[in-house]
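Only a single protein chain was left out; the remaining protein chains are all shown in position.
Going by the order they are written in, the chains are A and B; count residues from 1 in each one.
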Amino acid sequence: MHKLAEGFSVSATVLFVGSIMVAGVLLHPDVAQAKTGEEIFQSGCNACHTIGGGRLVGPDLLGVSERRTEEWLVKFVQHSQAMVEAGDPVAVGLFEEHNKVTMPDQALTKAEVLAVMEYAKTPHVIGAAQPDEPVALTEEDIVLGQDLFEGSVRLSNGGPACNSCHDVTNDAVIGGGILAKELTSVFSRLGGPGVRAILGSPPFPVMQEAYKDEPLTELEVKALVGFLEQADSEQSLHQPRDYGIGLFTSGVVGSGILLAFYSLLWRRRKRSSVNQSIYDRQVKST
Amino acid sequence: MTSRRRSRAGDLKETLKGGDARILNCLTPHGKWHIHSTYMENHRMLTLSRGCEPVWMSEVDAAELEIKDNDWVEVYNDHGVYCARASVSARIPKGVCIVYHVPERTVGIPKSQVRGGKRAGGHNSFTRIHLKPNYLAGGYGQFSYHFNYWGPIAPNRDTHVIVKRMDKVVF
Partner (left out) sequence: MDVRSQISMVFHLDKCIGCHTCSVACKNIWTDRKGAEYMWWNNVETKPGTGYPGKWEDQEIYKGGWKKDGDKIYLKGAGRPKSLTNIFHNPHLPKIDDYYEPFTYKYLDLIESPAGDDQPTARPISMITGEPMDIKMGPNWDDDLSGSPDYARNDPNLTKLSPAEQEAMFQLERMAFFYLPRICNHCLNPACVAACPSQAIYKRGEDGVVLINQNVCRAWRMCVTACPYKKTYYNWNTGKSEKCILCYPRIESGHAPACMHSCVGRIRYLGVLLYDADQIESVASSDEESLVDQQMNMILDPFDPEVIAAAKANGVADSTIDAAQYSPTYKFVKTWGLALPLHPEFRTLPMLFYVPPLLPVMASVRDVSNEAQQEKLNPIAKQWPDNWLYDTSTEEIFGTIDQARFPLEYMANLFSAGDTSKVKERIMKLMAVRIYRRHKTVGDISEEKSNEALSTAGLTPELADAIYYLTSLPKFDDRFVIPAAHREQAIEMMEFTGDVKGNTGFGFKDKSAERGS
């Protein structure tokens, strides 16, 4: 009787929880409301791609659906890195062509990818950064960039400082995190417009999440790009400093001084057991 | 050796052939943890005493024999030997040494140096055992030489012994 009652209560629980989950899925607003191709493109793709605006970090997407099959496109958007690793010839070709910058895997459904492709059938040169447009940078901008990168000046919208996750070899800033890519030569890899576009609307899932509600301002983007450009061009001047034997010596001397200090402090300490002399005179057994 | 000391050397005839030595009267009074057959050889009581059953000696004798407190010593006469640690105390009169209760050589007793490195000593080794005929009857446990055997015990050891410091302690 006991066992039966128990079994009943378990199945009732499973049913109850299950129905709640189904309801949750059905009622979830994101599922119910599909985004348009334009919205999706503007919310991430435009960091690296244009539609009819020429090559940015990645290729121009105008009419891409005519160049590739639908199936390939969906697969590539969702798992580009896996495809490169698997040795898909077209994917590897693209990877080599674009300075070995991998395209982050996008959390988009098949329908969403197709919506973007539909949108990309006609040119839309809006919102995307203009390549090769010279930007006027002042010394202050670069210093601000340093400070923003390091976090000594807070991002005005409250986003986390760059060095929480990134590092850059530059004496002006303290070492950063190793959670994300090292950025010393990012400028030569992606070019000014690419970096600017990524900072403007990050395509990487973690970065996207981090700056979703706290985007960088125009000025901050400009300053950071300026700093990264300088860091890239001056990287040969900013190598880790070699202290030689000095570091080791100062360590030894420092410990010596500390030891001497504490010996002085503890000179009246209790050095041995009160009965040590009694113990010492006794014959040790073998 | 004076005639007075010779007269007490009934248990030391052979032993004293090795030369003149200081003779002590070995007694067995009741210790506070040895009421009748109470053993103190469990871990708790050994910790509360000295980890063994020591030989108590007076400060005066110990100084003459160059024995310091907690030194290993051998207490011996013609009959046998007993290895123990010395407990040197102002409480013991000159000329006397005290062993409160049976020492078991199974627990932490080193080999005897005066017996050529053999595991000697224990129990009543330096008292003469007087067998009563009824001890021999039946083959019961009271006459079996084993761990914790309950053999014929000379109720009070009152014998004469020589005490010597052990220079080498081998287990």
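Criterion: a residue touches a chain if its C-beta (ideal position, glycine included) is under 8 Å from a C-beta of that chain, and two chains touch if they have at least 3 such contacts.
Remember, predicted model here, so these are calculated numbers, not experimental data.
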Chain not shown: contacting residue from B:L16, B:V73 or B:I109: B:I109
Residue numbers in chain A that touch the chain omitted from display: 262, 265-266, 268-270, 272-276, 278-279, 282, 284-285
Footprint left on chain B by the chain that the document does not show: 4, 25, 32-33, 43-44, 46-52, 54, 56, 59, 68-70, 85, 87-91, 93-95, 105-111, 118-119, 147, 169, 171
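One rule holds for everything that comes next: only the chains that are shown with their structure count from here on.
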Rounded Å distance between chain A and chain B, as computed from the means of their C-alpha atoms: 82
Chain B-facing residues of chain A, complex: 278, 281-286
Complex interface listing, chain B residues touching chain A: 68-72, 110, 166-171
